[in-house]
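Heads up: the structure comes next, in structure tokens.
After this line comes chain A, so read on.
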Amino acid sequence: MNSDRVERATKASRAFAFVALPILAALVALPWWGEPGEMRLVGEMAYYVALAQLWNLLAGYAGLVSVGQQAYVGLGGYALFYLTGPLNMNVYLALLLAGPFAGLVSIPVAFAVFRLRGAYFAIGTWVVSEVFALSASLIVVLGAGSGLSLTPAIFRQISPDRDSRDALLYLMTLAASLLVCAVVYLLLRSRHGLALTAIRDSEPASASLGVNTFRTKFIIYIATAACTGLVGGLIFLQKLRISPDAGFSVNDWTVVVIFMVVIGGIGTIEGPFIGMLVYITLREVLADYGTIYLILMGIIAIIAMLKAPMGIWGWVLQRYDLQLFPVGRRLALAPSEKPPEP
Partner candidate 1 sequence: MDWLNALIQGILLGGIYALFAIGLSMSFGIMRLVNIAHGDLIVLAAYVALVVSQGTGLDPISSLVVVVPVMFALGYAVQRGLLNLTLSGGLLPPLLVTFGISIIIQNGLQEVFGAYTHRLQEGAIETASLRLPGGISIGVYPLLVFGVAVAAIASLQVLFYRTRLGRAFRAASDDADTAELMGIDNRNLYALALGIAMIFTAIAGVLFAIRTNFDPSAGPIRLILAFEAVIIGGLGSMWGTLIGGMVLGIAQALGSALNPNWQILAGHLAFLVILIVRPSGLFPRTKD
Partner candidate 2 sequence: MTLLQTHNLAAFYGDFQALFDINVEVAEGETVAIIGANGAGKTTFLRAVAGALATAPETVIFDGEPIGHKAAHEIVRLGIAMVPEGRRLFPSLSVEENLLLGTHSERSGPWTLKRVYELFPRLQELRHLPAPALSGGQQQMTAVGRALMSNPRLLLCDELSLGLAPVVIRDIYRCLTAIAADGTTVVLVEQDINRALDASAHFYCFQEGRLALSAPTKNFDRAAITAAYFGL
């Protein structure tokens, strides 16, 4: 019996784990050595990475290019505010329900939008998001056009004093983001991940091999929606206010996210991290110049699509075959067996 093995880890990923763990520890300890402003920024970086990983899973792996994920950010946020406000639910419980609520809503949405393909699918998802935004602006109990606010009473349910509250919110955001990254990573390593990569490479071919492409894409869409809803709940919990424009903003939750994934490297797990760092750097450096940084972002995205469509990490992958989060499988042949000469 031969001893060929299927290997998952790469040399680089083992090295990366050594470097990543101390950084992670430092981030977790941030409440004890950092300022509230720093926690807010890192928290923002964390939730953007989560949103980017989710969009990448949907578009880069499942081939579903959605320009409507902001729908689930808003749904998660509104679910949180409605459950804790008019329905008087405990804030932690409401937060746990925000994700599943978004996931449930995404089921009928999927049935509608899956009838469209390609770029038309993209616009269709956008229309759905607009429907939610418009509906929210018309429903009185959701605050109509001005939205809802979180009362101090609700906010204090997280924790009575300010410092521990900030720390808890930050740690919850960090934890949610890590959870999302872990789920995406494990999913792509699994058999389902292999199915996704096959679908991405060729839908007809994978269908002919028995991969149920509709069901796979459907499940990915629902799961992504639920996770996006959870992140949305966390985002607006910290913002204390939600309105239709803010909750369902295509600029805040989709344009920026797509930019991160495209620049960082679509179809890779490392990409969203890099893209997020590029975006945050651009935004902070050009903060005084109004919306110039958005124009610059648009120009960079165009150039990237024309010259380096695989993004920064895609370029690294091609040059150096470096995988920090290995999702592939390689066959390591047992040394005594060499294939026969042709």
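Keep in mind how these were chosen: all candidates are chains of the complex that A comes from, given by their letters.
Definition applied: contacts are C-beta pairs under 8 Å (C-beta built on N, C-alpha and C of every residue); 3 or more make two chains touch, one makes a residue touch a chain; residues count from 1.
Remember, predicted model here, so these are calculated numbers, not experimental data.
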Given options 1 or 2, the chain of this complex that touches chain A: 1
Of chain A, residues touching candidate 1 in the complex: 59, 63, 65, 67, 111-112, 115-120, 122-124, 126-128, 130-131, 134-135, 137-138, 250, 255, 258, 262, 266, 290-292, 294-295, 297-299, 301-302, 305-306, 309
